[in-house]
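One chain of protein is taken out of this complex; the other chains stay put.
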Amino acid sequence: MPLTTDQKAEAYRRMYTVRQFENAGVQNIKRGNIAGVCHSSIGQEASSVGACMALAPDDYLIGTHRSHGHLIGKGANINRLMAELMGKETGVCKGRGGEMHIADASVGALSTSGIVGGGIPLALGAALSAFVKGDGKVALGFFGDGASNQGVFYESMNMAAVWGLPMIFLCENNSVAAVTSAENTHAERDIAKRAEAHGIPNIIVDGQDVEAVFDATSEAVARARGGEGPSLVETKTHRFDSHAAGLFFGDHRSEEEMRRVKEEQDPVVNLRQALKDSGLDEGKIADIEAGVDAAIKEAVEFGLSSPYPDAERYSDYMFATPVRANYQDLR
Amino acid sequence: MPLTTDQKAEAYRRMYTVRQFENAGVQNIKRGNIAGVCHSSIGQEASSVGACMALAPDDYLIGTHRSHGHLIGKGANINRLMAELMGKETGVCKGRGGEMHIADASVGALSTSGIVGGGIPLALGAALSAFVKGDGKVALGFFGDGASNQGVFYESMNMAAVWGLPMIFLCENNSVAAVTSAENTHAERDIAKRAEAHGIPNIIVDGQDVEAVFDATSEAVARARGGEGPSLVETKTHRFDSHAAGLFFGDHRSEEEMRRVKEEQDPVVNLRQALKDSGLDEGKIADIEAGVDAAIKEAVEFGLSSPYPDAERYSDYMFATPVRANYQDLR
Amino acid sequence: MVEMKSISYLQAVTEAQREEMLANPDVVIMGEDLALYESDPSYLQGANNKQVWHTPISECGFTGMGVGAAMAGLRPIVNLTIASFVYLASDPIINQAGKLHYMTGGQIKIPAVFRAFYLHQGSNAAQHSDRPHPMFMAQPGLKIIAPSTPSDMKGLLKTAIRDDDPVLLFEDAVLWAKKGDVPDTDEHLIPLGVADIKRPGTDVTIVTISSCLYHGLKAAEKLEKEGISAEVIDPRTLAPLDFDTILESVAKTGRLVVVDNANRTLSAASEIAANVSENGFDSLKKPIQRVTTPDVHIPFSPALEEQFYPNADKIVAAVKRII
Partner (left out) sequence: MVEMKSISYLQAVTEAQREEMLANPDVVIMGEDLALYESDPSYLQGANNKQVWHTPISECGFTGMGVGAAMAGLRPIVNLTIASFVYLASDPIINQAGKLHYMTGGQIKIPAVFRAFYLHQGSNAAQHSDRPHPMFMAQPGLKIIAPSTPSDMKGLLKTAIRDDDPVLLFEDAVLWAKKGDVPDTDEHLIPLGVADIKRPGTDVTIVTISSCLYHGLKAAEKLEKEGISAEVIDPRTLAPLDFDTILESVAKTGRLVVVDNANRTLSAASEIAANVSENGFDSLKKPIQRVTTPDVHIPFSPALEEQFYPNADKIVAAVKRII
């Protein structure tokens, strides 16, 4: 089912937001406004946004260490996201989680896992909850090609298939894990094949094409919501930058190769062109971009001007129902 | 390649030994001569022995919680095995390991894992060692249908395939794990399918037919030894008894069903018949049996008459190179 | 007043689970071979019972699933069965369940219970006999209960199932058949983090973990005959630990023996000793004594294993060293 022009414009808005959010993140790492690192998802915007747009607002999403795009795709508030990257009290996780460990329960984004692969069974659990409660929700778990080598991925596929749980396994295959090429770590490069062994419907799509990702994911969501159980969607995509800004990891991909990929397969640029081709006028596109640029500027300002958490509140949120506070000892 | 009559007779000797060893084990559990329980492999003798006979004496084997048959198949000394079940100092593991945790390094049986699935990556490691040392050995890892749902199984398959390690994944699929039917825990009942996802050659054979198991495993061993990497052999087999003697676990399999299976698919009885059919005379078969019966009797006597470990030596073997003995405190 | 009835320790587990499952459809149970670990498994039966999930042998996966289910509004009881298998599930328990409430700034609750039982004793050998509660006590963000009586089991487990944080339950399989009086009500709840003085005394404090209680009580009886009055305290909850009750007792007795089936190094006994040596030092008249298993694996052979665990005689001997 092709996206309507409005949907495409919305997809563009979200993808451009992800792009600019990541750019702002990297910039603020360089400026020292963000502690730690920034796992940019630039290059993967179509994959993240296409998948998220196939979900209803209260469907569950579990992300990874590279989830800014996932949360923005799902509709998270970017002011609170940016404040989280900056470790501020106004951050969506009150500055406790940080860049790699964001979550926005208000849009169903329950958590993102800094433990590679660790989010997959959590998404399965969310799907179990939807199934038990019969509330019509589905759960989507993002993971990378690297994560697909964790045993819990298979364990989770098997359980999802045995019980027919409403789960979408969404593998963003960018062919690289930190500095390691998938070529050296995957006996079979297509992750989708691994779903076969459990009889799970699966599809490989061009992860640079938001429409293809949206379509495939929508079908998977429809199956899940219709009681037909889990599916796996593999998006072949590209991480444009290094593993994380703030670290200085090179990887096997040559500058030459990356230049070509960026030139030919930039999902944001290509969607912009497609929008123009489909008749949306340049002014409308510029309006979207201006709106996003302003929102990102505001998010950065919001983050910068927000207070840090009060150092004395370091043990808040240790427990939902604290019993006794043996742990409060900083001396 | 069909087995010669001599090989078949040898297979029968080993299978009959396994059968009688298990019978003796169960009997001595009942008599109180064995502490704990006895995970009998009765019904699975063709699978265990057929696989082991495809191995060279110094090839590596890693077993499971149900490995009496594996070790006997590989040629372990049954006196020391029985003494181990009885917790005696003369046991192959000096009484420290016990029924579920036997090992006989002298025949390449490095360990058996009480942790279900835990042995699979150990076998992979043994295969890695053979590969690194270039010593021409192969490693065979036994595991059950239940263990096939552990993530390490997939992780190990992937690594074996990526590096082309000389490993044989030997799945004894008896359709039951403790008291749980595989029907309720496996999205796809054929474990061999799971090897496909990693491009690993795989085959399903009748696990009650020692020749079929031997053939399939021999091919896998030849591939491994020839530098063609890992294979998976799945034997469809039957556990005749309950999970373990000494526990009183029933399972879903009806008495009726089990009566039929035992009648029609007893690997020891059927091989005996096949031997006769192939012209081996009854007297030779009876000689084999008499020899085994005597050996088992001797093993039980050896076990019973052996001393228990000296209680004061409880911390022996904690370390290969002990440094200091903080741990020696029983008070 | 509430009537009492006598039930076994394992019955207490089953009753707590059954009652809470009946009362709240969000309470679900998951694990392998579930029926084996109930006094009466009939309540787990019934096709399409969405509260019961018989899992594959995938400890890491189904534990993660339980955590995710809790994040999305269920109240799972994840049965890991034998405590030696918890290592496989330790990542989702420690890195996810224990941390996500904090890491999400309080957005996410994880009302999950993780059951595991000690299968020490009886020649189960090193890969089936661990008592690994200490490794979880060392992890912030987890609550841990280790009840010793049917009443404590039922009351604490019911509280745990209703609690909004992850709670680990360590059962001692040695006690499964042990009977004791329990209030005959669906609302028998015991708060987490409160120790119980199982026997008052004045000369020495004996703190016992889980089934060690019974050794402590027997030791106290023996000591009484020699004119030594022992106070026996069961913390019941290992995290958070009720040090107040222990310190108060030591303030009175000046002597402390801590008894734990865990290996000595970094046992629960170690933490109690460390805490008292820090916060109760001035009360202490004599060195703290730990009575534990040695830092040695549990051997298969009964001839070796027998001597491993704390017992009344070892406790009496420890008390005599400091009286």
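Each chain gets a letter, A, B and C, in the order it is written, and its residues are counted from 1.
As a convention for this text, contacts are C-beta pairs under 8 Å (C-beta built on N, C-alpha and C of every residue); 3 or more make two chains touch, one makes a residue touch a chain.
Here the structure is a predicted model, which is why all the values come from computation and not from measurement.
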### Query
Looking at the whole complex, which visible chains does the left-out chain touch?
A, B, C
### Query
Considering the whole complex, which of B:G25, B:G50, B:G95 or B:G246 touches the chain not shown?
B:G95
## Note on the structure
Contacting the left-out chain: of B:L110, B:L271 or B:I285, that is B:L110
### Message
I'm checking contacts with the chain that's been left out. Which of A:K137, A:H186 or A:H238 qualifies?
### Response
A:H186
### Task
List the residues of chain B that touch the chain left out of this view.
60, 62, 91-97, 101, 103-105, 110-111, 113-115, 118, 120-133, 139, 151-152, 155-156, 158-159, 162-163, 316-321, 323-327
### Task
List the residues of chain A that touch the chain left out of this view.
35-36, 84, 87-88, 91, 93, 95-101, 113-117, 146-147, 149-151, 177-180, 184-186, 249, 308-309, 311, 313-315, 318, 326-331
### Task
Could you please point out the chain C residues that touch the chain left off the display?
60, 84, 87-88, 90-91, 94-95, 98-99, 102-103, 125-127, 132, 134-135, 137-141, 239, 241, 262-263, 265-267, 269-271, 273-274, 276-279, 281-282, 284, 286-290, 295-297, 299-300
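Everything below uses one rule, namely that only the chains that are shown with their structure count from here on.
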### Task
Averaged over CA atoms, how far is the centre of chain B from the centre of chain C? Could you give it in whole Å?
36
### Summary
chain A to chain B, mean C-alpha position gap in Å, rounds to 45
### Message
Quick check: what residues of chain C touch more than one other chain, meaning two or more?
### Response
55-56, 58, 60-61
## Note on the structure
chain A touches at least 2 other chains through residues 151-152, 155, 158, 162
